[in-house]
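Yeah, one chain of the complex is gone here, protein chain that is, but the others are all in their spots.
The chains carry the letters A and B, assigned in the order they are written, with residues numbered from 1 in each.
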Amino acid sequence: MDAYTGRVLHVDLGRRKSQVEVLEPAFLQKYLGGVGLATRLLIDNGEPGCDPLGEENAVAIAVGALAGTMVPCGGKHAMAAKSPLTGFIGDSLSGSYWSNALRRAGYDAMVIKGKAANPTYVFVDNEYTLFRDAEALWGQESFATEEAIRAEIGDSRVRVSCIGVAGEKLVPYACVSNDRGRQAGRTGMGAVWGSKNLKAIAVRGTQPVSVAELEELNKLSLDLGERAQGLATAKYRVTGTVGNVLTLNRLGLLPTRNFQNSVLESAEQVSGEYLQSHFKEKAVACSGCPIACEQVVRVREGSYEGARVSVDYETLYALGPCCGIDSLPGIIKAAELCDRYGLDTISTGVTIAWAMECYEKGILTESDTDGLELNFGNHEASVALIERIALREGIGDLLAQGTKRASEKVGQGSEKFAMQSKGLELPGYEPRGLKTYALGLAVGTRGACHNRSLAYEPDMKGQVDRLKAEKGRGQIAAESEDLAATLDSMMFCKFIRGCFEDYHEEATEFYRLATGLDLSAEGLKEAGERICNLKKHFNVREGWEKKDDWLPARILEEPLPDGSGQGTTLVAEELRLMIDDYYEARGWTEDGLIPAEQLAKLGLEDLS
Amino acid sequence: MTKEFIVCDPNKCVGCELCELACAIEKAELLDITRTRIFSIRVEPSLMMSVTCRMCESPTCVASCPRDALSQDEETGVIHVDEDECVGCGWCVEACEFGVIIEDAGKATVEICDLCAGRKVPACVEYCPKDALTLSTPVQIGQQTRKEVLGELLAELIEA
Partner (left out) sequence: MRVTVEFFGVARHWAGVEECQLEFEEGAELHDVVMELGRSFPRLVEEKLIENQRELAASFALSINGRMVTQNLDVRLADNDRLLLISAVWGG
């Protein structure tokens, strides 16, 4: 077996010990890597029913088979733990150089357990694993932490993954940052690190990576790199994902003012085009990426002068239109603060939007908000809130809990417009106008997530009537989840998916040339289904019930406010119908549980 | 002497580091990042480029070698390493003003970019997905710079 090292590094923070577990090729082939491998390692190493912020929770981090090779967009890492935000599976990906370093250090994955007595960082220095004091780093921003660790080690090529202050303060939607500006953003992995007194994992990996057929793999990689300059990635290269803003706005699908509207009147001012012409510094790439979608922007004048960060569509939506904010400098500043403190931008933005609606409805008043006027559109207030959230000061302590818990605490009907599912805040597409996608959000194992389902594609490509809820969507949603799971486990960035003519065939060819292991296109599809079931299994183990697959009341009780689908509804019966259809397509029971024979069919009999 | 060397346009470089792997594959036939002779540098989130041997006039690396193991090809400017003479002492590594000479720990000799002798286009240039790397001469670089600067100035004049 090549490419894979067949080794997992187990780190026990409490005992300051590490040990290596050897994985068999058949095991790796079954779970591939990335999300699949991380989820399996979490199931095997985390304590069932544990407190997400307790010592018994485990963090599993896995790279894909292609990490450390020249295969374009093959170097991301996935992180899984029980989420402090949802109580279910937390899994998050990050584009990275860190992943290559881990592979070159000799590992396919890491599992971190226990809790360090004091703030600690782990230094994986090729074959050595060291526990280092992070007392002086505690309280530092994510960027500064990375630099300080590189300076301490004295090697500018050491790759660092770390948490900011929000993770230390156990904000349940704190992220883990790496490589100066990339994040494993969603589901609060940063808080899990914080609860373990784990500030960072630094990796120096300099060993060669073996591949089965170097020459052939190289040829195929060059070819894929060439294709990645074509039309399928034009959007990512030319405008970046922020190009979505005007399109979604025109279609009436841009969630605005906490989903009270789906059109922002002044969208031109927050468009990708405006961002490009007024704020863009440069488009940059993650490791081994020929696309370079990341738009680094900088505010050049005014009160936010000097704010610099990379902005993608989701960040822009959440901190902008969702909060009714149409000032790009204000959005850029807010995004920069989220990155520095280590907060998930989507959950942060949507939680602030919820607070703004509460304020406008009189549910929260100035005596609750530390005197801040939380009207929609007030970017100064949003910037002020981010610091309070990260430090859990004043109103920030309430908002740091996310929309689900904060609304349960505040009550007064605010639960109805807490825009979350399973506790995870909604991404930036209006589900009432995209019905397959709405189903994907409701049944998603990590909560309301676009990336784990991709179910907006059939809606947006016109393969189905996007305004209609009907039987048949279950199968489509299940298939798109399976596809996403294979991408997230092969660890191909989703943005290169359009460059394959036959993704399953070509991806398995890359896999075979790299690892020397045979995997058929059918086998890859089945692995996708296996991984989705695995995540569902974890949720069931942690107390999932049928009612947890659902959408916020606003989506089900209020018609689509604007745009070409204006007046369209997604009522509870329609969602129920699609969810039941989905369970059936998955081969699950009417209650959404996985029958033992289904587990066995997927080779997961040891879990039943 | 038509001295060509590998030039990186920092405006086009996205910091993907594929050039490093391309070099290691070509020169060491291994995905071994310690064997690259071109180096991707990211100073700031948006400031990055790759750098390799610039085929200096009167190169300090050649002058610094105590065993005269390094010599410069008069025709191409490429620095040749005499592997029998080189003992990997590292004086040239220190002397190089761009930090682009590496030591091969296995062989105890140094390695320097040779523009992929025998290859039509150097591997890194071929691999660069953004065409940020080119094989250029100082004359061509000057021409290109003048063209770009004047192009921008003229465009501004037209707009004004």
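Heads up, the rule we're going with is that contacts are C-beta pairs under 8 Å (C-beta built on N, C-alpha and C of every residue); 3 or more make two chains touch, one makes a residue touch a chain.
These figures come from a predicted structure and were not determined experimentally.
Colleague: I'd like to know which visible chains would be in contact with the absent chain if the whole complex were considered.
Modeller: Looking at the entire complex, the absent chain's contacts are A.
Colleague: Just one of A:Glu314, A:Glu415, A:Glu481 or A:Asp581 touches the chain that is missing; which is it?
Modeller: A:Glu314
Colleague: For the chain left out of this view, which of A:Ala234, A:Val571 or A:Ala600 touches it?
Modeller: A:Ala234
Colleague: Of A:Asn126, A:Gln207 or A:Thr247, which sits in contact with the chain we cannot see?
Modeller: Within the whole complex, the residue contacting the unshown chain is A:Thr247.
Colleague: Which candidate, A:Lys280, A:Arg388 or A:His450, sits in contact with the chain we can't see?
Modeller: A:His450
Colleague: Footprint of the hidden chain on chain A, which residues?
Modeller: 230-232, 234-236, 238-239, 241-244, 246-247, 250-252, 272-273, 312-314, 317, 428-429, 450-451, 454, 456-457, 459-463, 465-467, 494-495, 498, 563-565
FYI, only the chains that are shown with their structure count from here on.
Colleague: Per the centroid of Cα atoms for each chain, what is the distance between chain A and chain B, given in Å?
Modeller: 37
Colleague: Mind pulling up the chain B residues that touch chain A in the complex?
Modeller: Residues 11, 14-18, 21-22, 25, 29-34, 42, 45-46, 48, 126-127, 129-130.
Colleague: Flag every residue of chain A that touches chain B in the complex, lowest number first.
Modeller: It is residues 68-70, 72, 97, 100, 104, 180-181, 206-211, 214, 218, 222, 225-226, 228-229, 281-290, 292, 296, 298, 308, 310 of chain A that touch chain B.
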